[in-house]
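== subunit A ==
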Amino acid sequence: MTAQKHVLDYSYYPGCSLHASAKEYDESTQGLFKALHIGLTEVPDWLCCGATPAHNVDELLSLSLCAKNLELAKGVEGDLAVACAACFSRLKTTQHKLEIDPEKRRQVEFAIDAPFADGKKVKHLLEILARDFGLERLAEAVKKPLSDLKVACYYGCLLTRPPEVPELDCIEAPTIMEKVIEAAGAQTVSWSHRLECCGANFTLSRPGVVLKLSADILASARDAGADCIMVACPLCHGNLDIRQQEIEEATGEHFGLPVFYMTQLLALAVGVRESKLGLDSMIVNPLPLLKKKGLV
Partner candidate 1 sequence: MKNTKMTLSARTMNLDFVRKVEKLSGTSVRRCFQCGKCSAGCPMRSFMEHPPNRVVRLLQLGQYERVLAGRSIWYCASCETCSTRCPNKVDLAAIMDALRKCSWDARGPSKESFVQLANRIFIENVRTYGRQYEMRLAAVFNVKSGQFLKDIMLGPSLLAKGKLKMFHQKNRNIHEIEKIFSRIEELRRKGGAL
Partner candidate 2 sequence: MSRIGVFVCHCGENISRTVDVEKVAEAARGLLGVAHACDYKYMCSDPGQALLKKAVAEHRLDGVVVAACSPRMHEKTFRKATEQAGLNPFLCEMANIREHCSWVHEDRDEATAKAIDIVHMLVERVKRNRKLQPISVPVTKTSLVIGGGIAGIQAALDIADAGHRVVLVEREPSIGGHMAQLSETFPTLDCSQCIMTPKMVDVANHPNITLHTYSEVEEVDGYIGNFQVKIRKKARSVDMARCTGCGVCMAKCPQKKIPNSFDRDLGMRPAIYVPFPQAVPNVPVIDRVNCTWFKSGKCGVCQKVCGPGAVDYAQQDEFVVEQVGAIVVATGFNLYDISEKPKGSPIKGYGEFGHGKIPDVIDGMTFERLASASGPTGGKILRPSDGREPKQVVFVQCVGSRAREKGISYCSKICCMYTAKHTMLYKHKVHDGQAYVFFMDARTPGKGYDEFWRRSIEQEEAVYIRGMVSRLYQKGDKIVVMGSDIAVGIQVEIEADLVVLATAVQPRQGAELLAQKLGISYDQYNFYSEAHAKLRPVECATAGIYLAGACQGPKDIPDTVSQASAAAAKVMTLFAKDQLEREPIVAKVNERFCVGCFACKKVCAYGAIEEKEIRDRQGNLVKVVAYVNPGVCGGCGTCQATCPSKSVELDGYTDEQILAMIETL
């Protein structure tokens, strides 16, 4: 039992990456939500959403995997909190498509051998923090304002697109990430490549694609005067952080931009212990920057 009663309670779908390459996203999310007294209960034995490879070649499989997860999530109270932008997109897309296409719904229901669980609200962590919890409450919870830290908020493709599906924010000019991190006292920079594609899952099959697209994003953030980049997607993180050194070697340019998950920065601001932020998991070392800004 927690000492203090939760102000909000959610079921939680972390997704495959948060248990592996993006474990710091999971850690910092757990730390942040605990500090804000928001309950997260992980859906037991959740399955992969199928991600891009499944919908790329087999939509029925993709829809069925997501529908299965939504059915599993039904067993846990509260709206479904999703951290990964790709999982979020797949789950929302599934809900959308099965709502508008009875034929697809019929086939999916056959595949999962259960009626489709509508009604479960799927929410990205950003929505929970900005809307359910609220920016004012978030600002009140800040113990260590991130003042002086210039953050480039990177949305990537799937947080806002396509129209009518995620419905997270304005598709072409979203501000939700900026609002959330500004509530923690940080400064945000205005930059051109907030919504451009990083190369996504070509990181495995055609890394050359990632080197080019992510290089443009890193350069844009650097040129806008950012100290760091903030993301809400493990794949974006992988491309911008893990491959950053490789990109520097390939382009001959220097970026040196730490790439934070938004929960890492927020958790830092609300006073979660440094050791719980997973900072040591980041490939581009963030400590020099954070020290310089007096945040660690």
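Basically, a residue touches a chain if its C-beta (ideal position, glycine included) is under 8 Å from a C-beta of that chain, and two chains touch if they have at least 3 such contacts; residues count from 1.
For anyone wondering why these and not others, all candidates are chains of the complex that A comes from, given by their letters.
Remember, it's a predicted structure, so these values are computed and weren't measured experimentally.
Put simply, of 1 or 2, the chain that touches subunit A in this complex is 1. Listing the residues of subunit A that touch candidate 1 in their complex gives 16-17, 19-23, 44-48, 50-61, 64-65, 68, 72, 97, 100-101, 104, 107, 110-113, 157-158, 161-163, 171-172, 196-197, 199-202, 204-207, 209, 212-213, 242-243, 246, 280-283.
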